[in-house]
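I have a structure I would like to understand better, so I am pasting it below and will then ask my questions one at a time.
A protein chain is absent from this complex, but the other protein chains hold their places.
The block that comes next holds chain A.
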Amino acid sequence: MLSIYSYHLGNQNHHLQFASIFWQTLACSILTALLSEFSSSSKTSNIGLSMEFHGNCKRVFQEEDLRQIFLLTVEVLQEFSRREHLSAQMSSVFQRYLALANQVLSWNFLPPNLGRHYIAMFESSQNVLLKPTESWREALLDSRVMELFFTVHRKIREDSDMAQDSLQCLAQLASLHGPIFPDEGSQVDYLAHFIEGLLNTINGIEIEDSEAVGISSIISNLITVFPRNVLTAIPSELFSSFVSCLTHLTCSFGRSAALEEVLDKDDMVYMEAYDRLLESWLTLVQDDKHFHKGFFTQHAVQVFNSYIQCHLAAPDGTRNLTANGVASREEEEISELQEDDRDQFSDQLASVGMLGRIAAEHCIPLLTSLLEERVTRLHGQLQRRQQQLLASPASGSADSKVLDDLYEDIHWLILVTGYLLADDTQGETPLIPPEIMEYSIKHSSEVDINTTLQILGSPGEKASSIPGYNRTDSVIRLLSAVLRVSEVESRAIRADLTHLLSPQMGKDIVWFLKRWAKTYLLVDEKLYDQISVPFSTAFGADTEGSQWIVGYLLQKVLSNLSVCSSEQDLANDTVQLLVTLVERRERANLVIQCESWWNLAKQFASRSPPLNFLSSPVQRTLMKALVLGGFAHMDAETKQQYWTEVLQPLQQRFLRVINQENFPQMCQQEEVKQEITATLEALCGIAEATQVDNVAILFNFLMDFLTNCIGLMEVYKNTPETVNLIIEVFVEVAHKQICYLGESKAMNLYEACLTLLRVYSRNNVGRQRADAPAEEEEQYQDLLLIMELLTNLLSKEFIDFSDTDEVFRGQEPGPAANRSVSAADVVLYGVNLILPLMSQDLLKFPTLCNQYYKLITFICEIFPEKIPQLPEDLFKSLMYSLELGMTSMSSEVCQLCLEALTPLAEQCAKAQETDSPLFLATRHFLKLVFDMLVLQKHNTEMTTAAGEAFYTLVCLHQAEYSELVETLLSSQQDPVIYQRLADAFNKLTASSTPPVLDRKQKMAFLKSLEEFMANVGGLLCVK
């Protein structure tokens, strides 16, 4: 087939030089189609080529014909670019060839010796970088080729369609790497040449809208693909101009992006280009040891300034400014699903924050003065409003523009400050960024510590009113500027002006404080080579400063919680700050010394307003924080007192309610229901607070409740929302605690869960509810929760931190003599309960589907011996579920099912029954897995799971396996293929004949299977 193509190609070549436009167009179309056919298996037409054949063709093609096509295209483009005027027709041919060139340069070059699994994976990757083989050296390293594409772009850049292609070609050339470069020198030459060409093209022109994204991709590719040492090896003047150009473009795209936002354009091309350039900056400056210190500082200042400017209102900034003056933006409805700016723009903010650190000398004082100035204005505005309200209470809402502008300014300033001062890490302890630490240390000799502490400790006063305010640590002063914003907010709340405040700004403040506290509060000096004295004096362990800040933050939390019950997001960010304060023991130790903490605990325990108005997730988190705080260091008496305040009221209130004589009659009364709901929510919060060192206490406390909860299940059997919540308590307890429980405690939990399921089943099997869609959803919620519960219980088999009740030592009456209930009992009981309720329709809910398959795979893996004992119906539906999962669900589910097969087949082998239903079922699965491996294109990640299942099934059903192989072979008509297949199958089982269930043999088989797949896997797999 290839030779035919080549033949055509030769002819076309001949034609092109003299041919008419018609022939040129036709030739170009044929070439384009040809390229598509070879480029990737997913684009190949359905003519039934095997993957392997496709791969071979592609390799041959890319070495020879593709290069020919490229050279030809270059020739044609050269021809066009020399002409002064192009007719419309000519220009359309030009465009086709340019697109063709782009297709060639975006070719996903297939490396030699890549198995068919990898081909599929490789070809599906997006954003192909140009990595041709060595044979392309002459074709691509010729500097005239690169120049041609720059020339072409200059010629057609006003035509937005063609410019897309020419810029894409350049972006691909900017990503050139791999064996094509014989040495580093040639790479440096290429890069220097390219950058020269780029600068010549874009310097001194006004960039078109349609060029922005393309140009940013070129730059981003250059910075990502070329190693630092190559970048710095180009002539230093050239490199400097390149960085200056990058700076200029970044600032200019940033301004245009801001304009796009004001005009509310659908297609945000400048925003995309800006994002890309900011990301390139991050790549460029992160590895700065190749550049001399301070090299980027001035550039960083420029980019930082322009970012700030775009986000501030006039006169300092240009926010909402268009050519015709300030645009009056209509206030749009923002849905809760809309991401917060701090997440939506997190990449931009991370880059800007990084640049701010590099230019800390400039940026930190800048942010401070901008914030301080706005705090003063905000304070003034709010006071004026208050006086107006006092003078004429009915004056209503005056124009809010001034306030909104201030809020928006402060919003962005706080976000940038947050990203500049600290990183957001998950799981690990965030460190103070080294640039910030150095900056503070560098100036510490000029700093007056006492004044610094005074600035920090007086958020209610203007910073400039404190004598000597200019001799303070700049980083602490920036923090104190945010505290000043926070203080204005708190005072406005106290003055009953909450309706004038911005909940968004409230969120920004607590978000910032949380991020700051994680990194700086009680800074651990052991983690740093050197530490700034102002930092260790102001926020170090055992300092007045840190004690004061903790107290201040607590006050802030209380102030927010007292008014923000109607602002869910604000309440949520606020309790998150609280959790941050207590989740580390050192901080918690300070927290519990504050009176306000105890007040909070008492207030919450009494379930009085305003805390009881908070939404349930917020209440849960609050409970979690209160419990975590209880494990801070205190003397025994204080600790006793603390638990008496926090946990005991919960128990007492609960018992009082449920032990009333007429509780079953009263249970539907609203106050009673609310009390019960609040208790259940609190229990979830307590479970969430579990840590290894408190599990003993918390488990015992929760266990008492669980028993009572089962009674509640009976009483509230008609109230689905309560039933739901009760199951959730069990889910949370199992989720957080089971891994720490020793044998006897785990058994207590199993027993409780089993009883729960029994009661649930008694009340729900055979129950028909009114057929409103909402009711169906409740049922689905129940099922999902029960599955989660069972999965959590099973997870003990994988993750177990318990050391035979180590944490409970001293409380145990001795090891349990006989296990009354095992995890298997609970889980199988649960499965009995769930299976009849599952349906194919329910499996359409993705979360439910995944949870279901996770559960059944766990069961097959952990208790394979229980599967044959299942009642017939259940067994059948389980097997059907597995088949369904392998054939028509997501690849994740398919993998789970394959993992379930191995233990099932092993179980059969152990039992040695050849007529059991399980034995018959596994025979069917053998065929399924066989087809999957040999005939279908499937996911590489699945090979191991499929291979293990396959081997075990082959061991079990050797005769059937031989039969499958025979059938397959006899259907082959081509003798060559027949022989290859036959050889491959022989080799596959050679190392394991006869196949037995033994680890060594299995591993040998898996290895042979890989070879088998690489060898003939692509042979029968037809697209």
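FYI, contacts are C-beta pairs under 8 Å (C-beta built on N, C-alpha and C of every residue); 3 or more make two chains touch, one makes a residue touch a chain; residues count from 1.
As a convention for this text, contacts and distances are computed from a predicted model.
Unshown chain, UniProt name, "Thioredoxin domain-containing protein", "Proteasome subunit alpha type", "Geranyl diphosphate synthase" or "Eukaryotic translation initiation factor 5A"?
"Eukaryotic translation initiation factor 5A"
Using the touch definition from the top, which of A:84, A:336 or A:915 touches the missing chain?
Residue touching the chain left out of view: A:336.
Could you tell which one of A:565, A:596 or A:916 touches the chain left off the display?
A:565
Looking at A:200, A:669, A:869 or A:890, which residue reaches the missing chain?
The single option touching the absent chain is A:669.
Taking the full complex into account, what residues of chain A touch the chain not shown?
331-337, 403-404, 407-408, 411, 499, 502-505, 565-569, 613, 615-616, 668-670, 718-721, 762-764, 766-774, 777-778
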